[in-house]
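All protein chains but one are shown at their positions in the complex.
Our next item is chain A:
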């Protein structure tokens, strides 16, 4: 039930912000500070989420095979690999390290 509540809240919230952008008059969101904040907000959220989903198990910090997988994804990005290869590298290396460990 809790999961359905989260699904519903997310669906309504995400649709509302999409619609908001199409409906509000241009001037409101066009201030430079607001635009700057909107560009930086995903950076902060994605960075925190990447770190947490890599190094957290529930509320404990852990260092496991996922860390090696994410490092591989980072290397793939630096080598300008396409999206698929970046994800693939993370999955394969994580599975490999687990199989060895």
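Definition applied: a residue touches a chain if its C-beta (ideal position, glycine included) is under 8 Å from a C-beta of that chain, and two chains touch if they have at least 3 such contacts; residues count from 1.
What we mean here is this: contacts and distances are computed from a predicted model.
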Chain not present in the shown complex, as UniProt names it (candidates "AzlC family ABC transporter permease", "succinate dehydrogenase", "3-hydroxyacyl-ACP dehydratase FabZ family protein" or "Exonuclease SbcC"): "AzlC family ABC transporter permease"
Residues in chain A touching the chain absent from view: 2-7, 9-11, 13-15, 17-24, 26, 29-30, 33, 35-56, 58-61, 65-66, 69-70, 73-74, 77, 82-84, 86-87, 89-96, 98
